[in-house]
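What follows is a single structure, and I will ask about it in a moment.
Presenting chain A:
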Amino acid sequence: MALLDVKNLSIRFAGRSAAEDVHAVRGLSFAVEAGQCVAIVGESGSGKSATARALVGLAGPNALVEADHLLLGATNLLAFGPRDWRAVRGRQIGFVLQDALVSLDPLRTIGAEVGETLREHRLVPRTGIKPRVLELLASVGIPDPAQRHDQYAHQLSGGLRQRALIASAISGEPGIIIADEPTTALDVIVQAQILRLLSELKADGRGLILISHDLAVVSRLADHIIVLRHGEVVEDGTPEAVFQRPQADYTKALLAAIPSGRTRGQSLSGDAPRSAAASAAKAAQPVLVASGLNKQFGQRHVVNDVSFTINKGETVGLVGASGSGKTTLARIVLGLERPQSGTITLNGAPWSALPEHRRRPLRPRVQLVAQDPLGSFDPRHRVIDIVGEALEIIDFPAAGRRAEILRLLASVGLDAVHLLRRPRELSGGQRQRVAIARALATRPSVLICDEPVSALDVSTQAQVLDLLAGLKRDLELTMLFVSHDLGVIQHVSDRVLVMNDGRIVEEGLPDIVLEQPRHPYTKALVEALPRLPVG
Partner candidate 1 sequence: MTSLSRRSLLQGVGVLLASTALPAFSFAQALPTGGRLVVAADSEPRNLNPAIVASNGVFFVASKVIEPLAEADFEAEGGLVPRLAIAWEGSDDGLSATFKLRQGVTWHDGQPFTAADVAFSALEVWKPLQNLGRIVFANLESVDTPDDYTAVFNFSKPTPFQLLRNALPVVTSVLPRHLYEGTNIAENPANTQLVGTGPFRFAEYKPGEYYRLARNETYWGEGLPHLDEIIYRVLPDRAAAAGALEAEEIQLAAFSAVPLADLARIAQVPGIEVISRGYEGLTYQLVVEINHRRQELSNLEVRRAIAHAIDKQYVVDTIFLGYATAATGIVPHNAPEFYNPEVPQYEFDIAKANALLDAAGYPRGDNGIRFSLKLLPAPYFNETRQFGDYLRQALAEIGIDAQLVNNDSAAHQKAVYTDHDFDLAVAPPVFRGDPAISTTILIRSGTPAGVSFSNQGGYESAELDSLIDRAAETVDTEERTQLYNELQVRAGEQLPLINVAEWGFITVARDTVLNVGNNPRWAVSNWADTAVQQ
Partner candidate 2 sequence: MNRALRLIGRRAISSIPVLLIVVIGTFFLLELASGDAVDAYLVSIGGGDAALIEHLRQSYGLDQSALTRLWIYVSSLARLDLGWSVAFNRPIAGLILERLPNTLYLMGSATALAFVFGTALGILAGARPGSLGDRLLSIGSLALYAVPSFWLGLVLSVVFAVQLRWLPTSGIETIASGKQGLERALDIIRHLVLPVSALAMIYLALFLRLMRAGMAEIWRLDFVRAARAKGLTRARIVLRHVARNALLPVITMLGLQAASMLGGSVVIESVFAIPGFGRLAQEAVSARDAPLLMGIIVVSAVLVIVVNMLIDLVYAVLDPRVGASEAAS
């Protein structure tokens, strides 16, 4: 018998009237066997998280959960009341949430959080809780469990937090673990470790339901993959079937949209084919030259003797784990942080050494596209204000401003209907397009892209990457592209810098650096990268 058997599940969120009801999921069926992993993959709004929550009775007060049957072993979950659910949660179904920092109570120690299920369900005697928690922490690979036991979430790294969450989820020895995007916020290397931990759980005979937006992530773990789109199942099968012989166009597009070295020079979204224009063909013309940059925060050497050059029309990828110093480096290049030693020149003139009052008039030459445009826009400004402000800075004649804004929006694939929208009224992809339009408004010499697609769904990411590629070709954009995603870096970069512990440990052409890494860190990074089992 399956641990969990779902037949024709439908989740509806009640609106004010039946017409306003939102169907989050319909017609979803699957079964989880012991020692098996079912992966539910989809982009935001696909209904994958609603499914995960419905399985533990947490879909919310407005949710209507219906199914032909929803069986946990032999128990009918559809007939459950709150008390029944409480008995199931933690003991029979463990739940691992996405973001470990916000999924652990910041005011309680790791030990208290992990031991909570034990205490609540009285699974072990009071005095036995601590030893059991230490055991659990050790079992999920947390080093020095006795010390971690008394620490708080903020004192742990992302990977350790995620491990602690998993420890908490398995503390009640549930047969089923639901993991909702368990690795999204993590670096590749840590992600690989967590995936290994999850596969160990699977090997222990637990049933695993893995929720993710990333096909590559689930590819190693899943025995069965379900691709959801707008609540509908579009693909359902074994990994081989899904990856080798995808049936739905959506799945094909999704697979094609994943950036990697192979996709360089190609369109990811499939709507704007482009030729691999030879940017390298031109003579190297340095735009931004950094030499011997150093930055220390207290004892920590965040940027350690970093030198690099970006030539005109070139995209330089900067890759590294979180804490590697790449964000600080980006801030130094932007002129937001002053290096303790070393210099940056821009078009041959001093940049980092300038006092602020002399740098300010030059700031339009270096522009930023950040990860979260929502955070970098004034929520009360409309698109016309956001882009117009950038034009104002370069004293663009007021008379032509509106036309210029429209031209910029057109260049990023937006049009006049978006002019009066506010950030919240735009989709994530549209927001990032506005951010690019704003950055381009000042005709910058260098564009710094700091994780510009990390927060986006795969297909939206593909569109934005295609847009940047097109702009690069048409405008000869010079870019520093910062990302933790090797695939993205490999896709966009003409040259790659690998950063670790504040140093540039490896530099070169992406194919050479990432296909034949020499430095151990780069090797680890490349090995950890989940890859699609595609030929």
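The rule we apply is simple: a contact is a pair of C-beta atoms (placed from the backbone, for glycine too) under 8 Å apart; a residue touches a chain by one contact, two chains touch by 3 or more; residues count from 1.
Quick note on selection: all candidates are chains of the complex that A comes from, given by their letters.
Values in this document were obtained by computation on a predicted structure and should not be read as measured data.
Enquirer: So chain A is shown by itself and the numbered options are 1 or 2; which of them touches it within this complex?
Expert: So the chain touching chain A in this assembly is 2.
Enquirer: Could you please specify the touching residues of chain A with respect to candidate 2 in the complex?
Expert: Residues 53, 56, 58, 82, 85-91, 93-95, 97-99, 102-108, 116-117, 120-121, 152, 154-155, 165, 168-169, 172, 297-298.
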